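A single protein chain has been omitted; all remaining protein chains appear in their positions.
Take a look at subunit A:
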Amino acid sequence: MPHAISVDGLEKTYRSGLFRPTTVKALQGVDLALEPGRVFGLLGPNGAGKTTLVKVLLGIVKASAGTAQLFGTPVTDHQARQRVGYLPEKHTFPELLTARQMLDVYGQMGRVPAEHRATRIPDLLDRVGLSAQAERKIGTFSKGMLQRVGLAQALMNSPDLLFLDEPTDGVDPVGRRAIRDLLVWLRDEGTTIFINSHLLSEVEKVCGEVAIMNEGELVKQGAISELTAVEREYRLVCTPLPDDLSESVHQRLTPLNNETAPDGLQNWRVASDTRADLNALIDTLRAHDVEIEAIDPVRRSLEDYFIDVVSPPAA
């Protein structure tokens, strides 16, 4: 089965100016392969090249070098977009049309047959919570409503691959929750979702995998759980430690905020160089009748990880 997205050595250089031409390298040799059915988040600071990558994948911008395919079809072929839905960051919908008319027109452009559109439109408006606004003109919609009707537009052709550029931008918490629930439902239905967002907490809640882009390059990529795990550091939850533990054991345990620990238990941060070392420590604690409630790898937030990756190293 072909990848939902397959990118190999993708480059894009923008040129401007006639007499004193300037060039900006927006993409510099990007490689990416995304399995179908995944929810993928693309992160990066402003100007990192995220939008350019999405635009190349959708045929809006032409690559300077390299190849890109959607489900095995080159993005230069418009048929590649047959199974694709897209919600751009700054969208402009025809304000004179009602929500139902707008979905009908864009569904038509997405080659959705008339009989499917007739059933799909009320269904989608219901899913995004706009059933009551079906006959209302788009021009009267709030930012959050526009975002939701935009999402419905992206889903008109029941896409296998959905590109969302800042989908929750400008949406209130209730609307954001509704969009997130919809994305989870789509993920469970097997839709591949590619989210381009600055809202890291939102990405963390929905995406399984992320990539971080900086200065036109993909600098990190992987499952969120892997990327945010701190190497060989663990959080230990256990019964209070006895006083007769050796100094060397105490030195390896750093107390954490115990307010978050269940009643009578303590939180400790454990550093160990090897798996054997960690197991030896546990054996020692168990030999002193310490009961272990939990031991997990310590994780940073995605935001902390992101800032570490994209911040320039201190001079």
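As a working rule, contacts are C-beta pairs under 8 Å (C-beta built on N, C-alpha and C of every residue); 3 or more make two chains touch, one makes a residue touch a chain; residues count from 1.
Simple rule for what comes next: contacts and distances are computed from a predicted model.
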| item | value |
| --- | --- |
| Choices "Sodium:proton antiporter", "Anti-sigma factor antagonist", "Molybdopterin synthase catalytic subunit" or "ABC transporter permease" - which one is the UniProt name of the chain not shown | "ABC transporter permease" |
| Among A:Ala65, A:Met109 or A:Ile307, the residue in touch with the chain that has been omitted | A:Met109 |
| Touch criterion as defined above, residue of A:Leu97, A:Val184 or A:Val298 at the omitted chain | A:Leu97 |
| Hidden partner chain, residues of subunit A it touches | 14, 55, 58-62, 78-82, 84, 86, 88-94, 96-97, 105-113, 153, 163 |
